[in-house]
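Structure first, then comments.
Just one protein chain is left out here, and the rest sit where they should.
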Amino acid sequence: MSSEHSHFHVVPAAINFKVFLALIGLTILTVITARINLGGPWNIVLALSIACTKAILVFLWFMHLKYSHAINRVVIGSALFFLIVFLGLTATDVFFR
Amino acid sequence: MEVESNYLNHEKGLKSWLCSVDHKRIGILYFIAVMTFFLVGGLFGLLVRLELLTPTRLFMSSDLYNKAMTLHGSVMIFMVIIPGIPAVLGNFVLPLMIGAKDVAFPRLNLLSWYFLMFGATLAVLAIVLGGVDTGWTFYTPYSIRSMEAVTVILFGAFIMGFSSILTGLNFIVTIHQLRAPGMTMMHMPLFGWALYAAAIIQIIATPVLAITLLLLIAERLFGVGIFDASIGGDPILFQHFFWFYSHPAVYIMILPAMGIISEVVSTFSRKTIFGYKAIAFSSVAISAISFFVWGHHLFVSGQSELAGAIFSILTVLVGVPTAIKLFNWVATMYQGSIKLDTPMLYAIAFIGLFLIGGLTGLFLASMATDVQLHDTYFVVAHFHYTMVGGVVMGMFSGMFYWMPKITGKMYNELWGRVSAVLAFLGFNVTFIPQFIMGSQGMPRRYHLYDPKFHAYHLTSTIGSWILGLGIVIAMIVLIKSFKKGSVAPVNPWGGTTLEWTTPSPPPHDNFAQIPTVTSRPYEYN
Amino acid sequence: MDILEKLFSFMLPEQATGTASIIDQIFYAIIGLSALVTILFFLVVVWFVIRYRRRREGEKTGTITESHKLEIVWTVIPTIVFVAIALWGWSAYRTLEHPPADAYPIRVVGKQWAWVFSYTLDGKEIQTLGQLNVPINRPIVLEMTSLDVLHSFSVPAFRVKKDVVPGLKTQVWFTSNKLGSFQTYCTEFCGTAHSKMLATVNVMPEQQFERWLRDEAAASTTASPSVLGARLYEFKGCKSCHTLTGVDDVGPSFKGLVGKRREFEEGAPVEAADENYIRRSILDPKSQIVKGFKPKMNSFVGQMTDEEIHQITQFIKSLH
Partner (left out) sequence: MSTINFEKGVIPSHHFSTVSQEYHAGILGIWLFLATEVLMFGGLFVAYAIFRNMYPSVFHDASQLLDMQLGAMNTVILIASSYCMAQAVHYTQKGETHHAFTLILLTILCALFFLGVKYFEYQHKFHEGLLPGMNFTHANATREMGIFFGLYFVMTGLHAIHILVGIGLMAWLLLRFKRNEFSPHYFIPVDGVGLYWHIVDIIWIFLFPLLYLIG
């Protein structure tokens, strides 16, 4: 039974601050790049990938998913997976009608 | 003789029940709630069948018939078979079965009961306000234009969704964190695995129902336009949103029932379950694949042919784990020592009826035959075979199996068996004619119908009386066993799972000392 | 396959198109398989229950708890059989989905609780309510849409069914090879009179169909506005709420309406109902709800041309 985790990792203040700066930086980046028209789907791909990196930063450090039990990663991972299944299969209908 | 304290006489008074955080008492609270809703839903089912006795109007107007049909569907699904087995038997038995003193979050467990009651009162309010006539599926655009009570029942269903999420959340954490020492996942009884698989679906599917209902409420109040074609929205998108929850939801209903059948068949055949790993993994496989198949509800709704083909193939794949389970249960009986007590009777009824339910699903999974059978009484019979033949029979099998442990008294065995036989016969007389008239083209949700179907409807209505009688007898026998009946032994059926090691009824704290588990659950000799 | 057909043909309606047998074959195959599996299961369970009934408490029972060989067999075989059924169903669906190029188009409009079919003959549009007349042995394609909520056009005898969705064009096609009339149902719940939203498909010889079409086209050019208004009274659904007998229903009766004083729930009353009053209650009914009636009527903007409004007004005028 999972009791070997009797200790708990404390995320140091320095890492929190670095993550904070990275998030602010990425926000500024996404605002700037939104103005340049990269043509085709690239604008949305770039905007989404920036948003995903920001989300991953928050997940791993602010929410200390990095140091949590593996089951928590499985939980949030499966939530995102079934979301993609939902979008994917609905798209096979809506855009091929 | 001093009565030893158990969870029933541990403390007295209504307040001790309504604010109890003991998983056993919450199980009883849910039992009372689910049984009342079952009576209400069943009554409306009988009224609908009575109205269909004659091709023309008998005693209901078309509007009233549509309201009765909608109410039968909504009450039975949201208030009876979704909370039914997990909240009543799961709450009571799971902690005992895995050697825990209580579920992980007792207070959330009580909150989930209040969510159900609050949601149910909203639904009752909707009936009083004029009723809902959209069918339990609330398809747009009709549900957008329908009367104002629909918003109230939508909000009620939204609230009840939280009850389901909290139960699922509680069970996942309980199974992960609170198993007795030595009970690895592969030593956990199969009812635990079934509740775990159902809880996964409750966690992942119910939020999408929540957002679907919110979007529909926003559509009705503010005209958001997403599902309304007049300004570019897409009514078929609502069907995608609705069925992404509602098809996995039918597996929330059936998986716990399958868990009960694994327990009952193994105990009443006094034989280790056949293929423990196969059944455990097929439960989780079902909950995973169930999220890929919802499109078979849209084969003829204007869905693209590509999506139809993909959904058709995925739908038949979800039938494979179910087939594996049916084979394993029958294989368990081989070389067993089978005793046909009431739980076993209901379990065998489950195997027979759910087999037919599953096989008739094949007609609806293949696109060509679905063109002929979609939205006819064939579909009505199919889902009643899985929902009543499956979930309700499984629920009664589980209730008769654990009632001695819950009440501490033995139920009346003779009347238990009578109820099983009556329910089985009545069920078949009610729904086999519906298969036939369905494939002949009799559409679903019809208040007035073509006289050529009269004979089938007549037989079906008579069958519904027998089914109703069987279920009422079963309920009386169960409820009476709270008051009267001989004192139940600690282990009336010779079960090997942990809940049979506690006295019946179990003490407030389940186990004085948490047991250690060494062997797999079903070792008989 | 034909033994299955003899055994289970009572479950399916008559076959009135060439393609119906494609679907019926799959139906018979699956029901044959299901019956076989159900009987096998029934026999095995009954045999086990009798053979291994409990003779005395605590007797020794078998020790087989799993057999990989058996489990692989009853995993692989159902998978193959099920996937085969799905693929067969899909290939049959493909042949039924795409109409032949020379199919005769008929437009179908589903609206709350009636089906309107419209044909075109050299530029003129002919409409029928609830009666779909088609020539025999000719592919017909129905281009369908809905004016309000979801409906579904289903003709069991033709093995044809497709939802009718507002804002989307859906289609079905068939080639009837049998004369006579066949029942049509609406199979998607659409409200109060969902069970009365029926229609009949009349399959007639080619010449009779051509002659009927020409007569209809001719009739619609010579008929007087009030006669055409009478047809509109039915087509546009006025009939379901306004009677012609003077007895009020969901809406006020049309009999003797012209010239009557009209008092409204709100707003100034109209002394004598005239053409403008009728026109406004068609285009903006909610602004002129007569006292004692509920605002149930939706606006007909976009659903009735000015000429049609003129025809219905002439018809109401003729009812004094």
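To keep things simple, chains are lettered A, B and C as they appear, and every chain counts its residues starting from 1.
As a convention for this text, contacts are C-beta pairs under 8 Å (C-beta built on N, C-alpha and C of every residue); 3 or more make two chains touch, one makes a residue touch a chain.
From a predicted model like this one, the values you see are computed outputs, not experimental measurements.
K.L.:
From the touch rule at the top of the page, work out which displayed chains the omitted chain touches.
P.N.:
Output: missing chain touches A, B.
K.L.:
Write down which of B:32, B:58 or B:231 is the residue touching the left-out chain.
P.N.:
Residue touching the absent chain, from the options given: B:231.
K.L.:
Pick from B:8, B:97, B:126 or B:215: which residue touches the chain that isn't shown?
P.N.:
Residue touching the absent chain, from the options given: B:215.
K.L.:
Using the touch definition from the top, which of B:203, B:351 or B:393 touches the missing chain?
P.N.:
The one listed residue touching the chain not shown is B:203.
K.L.:
Would you write out the residues of subunit B that touch the absent chain, in ascending order?
P.N.:
Interface with the chain not displayed, on the subunit B side: 100-106, 108, 165, 168-170, 172-173, 176-178, 203-204, 206-208, 210-212, 214-215, 218-219, 222-226, 228, 231-234, 237, 241, 509, 514.
K.L.:
Kindly note down the residues of subunit A that lie in touch with the hidden chain.
P.N.:
Contacting residues on subunit A, toward the hidden partner: 1-3, 5-13, 16-17, 19-20, 23-24, 27, 30-31, 34-38, 43-44, 47-48, 50-51, 54-55, 58-59, 61-63, 68-69, 71-72, 75-76, 78-80, 82-83, 86-87, 90-91, 94-95.
Everything below uses one rule, namely that only the chains that are shown with their structure count from here on.
K.L.:
Graph shape for the chains shown, where an edge means the two chains touch. Line, ring, star, complete, or other?
P.N.:
Topology of touching chains reads as a line.
K.L.:
If you average the CA atoms of subunit A and of subunit B, how far apart do the two points sit, in angstrom?
P.N.:
Using C-alpha averages as centres, the distance is 36 Å.
K.L.:
Spell out, as numbers or ranges, the residues of subunit B touching 2 or more other chains.
P.N.:
Residue numbers touching two or more other chains: 234, 236, 302, 305.
K.L.:
Can you pull out the residues of subunit C that are in contact with at least two other chains?
P.N.:
Subunit C, residues with two or more chain partners: 168.
K.L.:
Over in the complex, which subunit B residues touch subunit A? Could you list them?
P.N.:
It comes out as residues 176-177, 179, 181, 200, 203-204, 208, 234, 236-237, 240, 244, 291-292, 294-295, 298, 302-307, 310-311.
K.L.:
Could you list, by residue number, the parts of subunit B that touch subunit C in their complex?
P.N.:
Its residues touching subunit C are 62-63, 66, 133-135, 137, 139-142, 145-146, 229-230, 232-236, 269-278, 300-302, 305, 308-309, 312-313, 315-317, 319-320, 323-324, 326-328, 330-331, 333-340, 348, 351-352, 355-356, 359-360, 362-363, 365-372, 374-376, 435-436, 439-441, 443-450, 494, 524-525.
K.L.:
If you look only at subunit C, which of its residues touch subunit B in the complex?
P.N.:
Spelled out, the residues of subunit C in touch with subunit B are 10-13, 22-23, 26-27, 30-31, 33-34, 37-38, 41-42, 44-45, 48-49, 52-55, 57-66, 70-71, 74-75, 78-79, 82-83, 85-90, 92-94, 96-97, 148-150, 152, 154, 156-157, 159-163, 165-168, 170, 183, 185-196.
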